[in-house]
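All protein chains of the complex are present and in place, except for one that has been dropped.
Order of writing sets the labels: A and B. Residues in every chain begin at 1.
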Amino acid sequence: MDSSNKSLLKVVPSLLKGAGQVMFQGSAWTGLLFLIGIFWGSYECHAPLVAWGAVVGVAASTLAGYLVGLPDADGEDGLWGFNGILVGCAFPTFLGSTWQMWVALVICAMATTWVRTGFNNVMAPWKVNSLTFPFVFLTWLFLLSARVLPGLDVVSLSVPALTEPAATSADLSFGSLVIYWLKGVSQVFLVNAWVTGVFFLVGLAVCSVWAAVWAAIGSAIALAVSIAFHCDPATYSAGLMGFSPVLTGIALGCTFYKPNLRSAIWCIMGIIVTVFIQAGMDALVLPYGIPTLTGPFCIATWLFLLPCFKMDPIEKPDHSQWHGKTQTTK
Amino acid sequence: MDSSNKSLLKVVPSLLKGAGQVMFQGSAWTGLLFLIGIFWGSYECHAPLVAWGAVVGVAASTLAGYLVGLPDADGEDGLWGFNGILVGCAFPTFLGSTWQMWVALVICAMATTWVRTGFNNVMAPWKVNSLTFPFVFLTWLFLLSARVLPGLDVVSLSVPALTEPAATSADLSFGSLVIYWLKGVSQVFLVNAWVTGVFFLVGLAVCSVWAAVWAAIGSAIALAVSIAFHCDPATYSAGLMGFSPVLTGIALGCTFYKPNLRSAIWCIMGIIVTVFIQAGMDALVLPYGIPTLTGPFCIATWLFLLPCFKMDPIEKPDHSQWHGKTQTTK
Partner (left out) sequence: MDSSNKSLLKVVPSLLKGAGQVMFQGSAWTGLLFLIGIFWGSYECHAPLVAWGAVVGVAASTLAGYLVGLPDADGEDGLWGFNGILVGCAFPTFLGSTWQMWVALVICAMATTWVRTGFNNVMAPWKVNSLTFPFVFLTWLFLLSARVLPGLDVVSLSVPALTEPAATSADLSFGSLVIYWLKGVSQVFLVNAWVTGVFFLVGLAVCSVWAAVWAAIGSAIALAVSIAFHCDPATYSAGLMGFSPVLTGIALGCTFYKPNLRSAIWCIMGIIVTVFIQAGMDALVLPYGIPTLTGPFCIATWLFLLPCFKMDPIEKPDHSQWHGKTQTTK
């Protein structure tokens, strides 16, 4: 086997881990299950381009890392791909499939890898990571740019407005609640399908049972708070209140802190605050008709990491990187 | 007397100093006068829950400091309480009294203490303090979230709009100007009552005469600039152009710089710029129908501290902390 074939064989796990790292798991199996979930969900929702966008996005952003000569180890861990795969999911979700959209998707996905390096440099003194914010920041700008550059077709963005639409009526049967809860997980990749949520939870458990548990808790708390505070059922029933708290749960519950009682309480506070930040940012983007993406997760997780509180006597409080359980990758 | 009673006796001055630290004064007497002013004003304005919210807010945020084991000295100086008391004033001012509002108030007030630790870590390399920005940042998000979570009732928030309402006519008699000037001081705690302004000035003078002087100058300059630049009288007559310049005045005039001619000129420039930032931010929040809170004060004070200009040959330019005159507390 020649060396270029070997490289190709090495690149597939890197791309799959790129999918996995969206939820902090550096495991190709996790990434594979995530990708299957994305394909299932996007075909079920009659939006197959979302899944193909994900493939293009993760490839483009991983390529961008090679091109500028970033440390190979990061690329092999999937750290160049996780922002790009989200760009790839977001563009076909919100924009029509013009050639300009695909060009912009590739540019934006590539830029996430470079911007991630820059944002991580910015945040290094504070001992936190840029998380998925390179994706959030650049996708916001590109979606906003579509209002001015109609080559990007805003067909699936909301109409800019100053006030929320009237609320719909709720169906709070147990079966419905389970579906909303699973959609809270699936929306991490912008997919509105409960089966996808099952794939994601299984994918997490393959690499880290704690991650699956905290994702489940995050979505459940988000659902409970949303109902208690009378959120429009149209929002939480599509999982749109859940995806950021899911990520906050995995981040605080078992990624940046070791699971213990203290960190569990801290994580639950973080999840609850994420729900309010999600609602607040929904109001903030309303006049622009763009989505919050995973911005609420980033902000909430930063807020709960920046104080550098010790959850554990021996822990050293540096949260600028995380270690996906790469040993479970075969 | 057992030790828990001693602790209780120690906690009351801490809470009162929490009120005082809103204007940088670590004095329980100052805090007591502030609290009397808040009660007076909120009852006079038929909004008694604002005062009780202040009590709940200062207690919750001070408790939050104990819970995570922050250094006791900060708590005793009132540094855990000053963001929380403002949260406690703001929530009942802008939101209806539902059970969800009180739950959110407690969560938000507690979070300010943790977020303050994080923001101070962020700003440490720049030698500035997060001031009241933890309150501003979190209260903005929670008030915005009320648009999406109707369990929080937006009854007293403005209607989101793109343009300012038509201006009202002005009453510029000397007696009216004095009332506007005193309300500029009282609005630091979101109270619209001139008597409260008197309580606040006296409370400041008890701890620091310079603080009272600069508060008075800040409100006066804000009023003069507002009138000269044709601001809507409805705004400045309620003291809404004055509260941020009051805080900038105390911060730059005698808290982070020692009072001298050079720092006085610098402080006056800072106060004038604060008025424009206040007006600019009023326009910025218009489409959201939320208040600027003390955001203009934070931004202006940072802008005038970050250059680290020396106002005094022997001064070392570290403005990350301040020292309320705790020696005047009996």
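Miscellaneous remarks
Going forward, a residue touches a chain if its C-beta (ideal position, glycine included) is under 8 Å from a C-beta of that chain, and two chains touch if they have at least 3 such contacts.
This is a predicted model, so every value here is computed, not measured.
The missing chain, though absent from the display, is touched by one residue of B:187, B:226 or B:263; that residue is B:226. Among the residues A:35, A:89 or A:115, only A:115 touches the chain that is left out of the figure. Among B:120, B:145 or B:235, only B:235 touches the chain that is left out of the view. In the complete complex, the hidden chain is touched by one of A:149, A:178, A:209 or A:265, namely A:149.
The set of chain A residues touching the chain not shown comprises 68-69, 100, 104, 107-108, 111, 114-115, 117-119, 121-122, 125, 140-152, 160-162, 287-288. Within chain B, the residues in touch with the undisplayed chain are 125-126, 162-164, 167, 226, 228-232, 235, 269, 272-273, 276-284, 286-287, 302-309.
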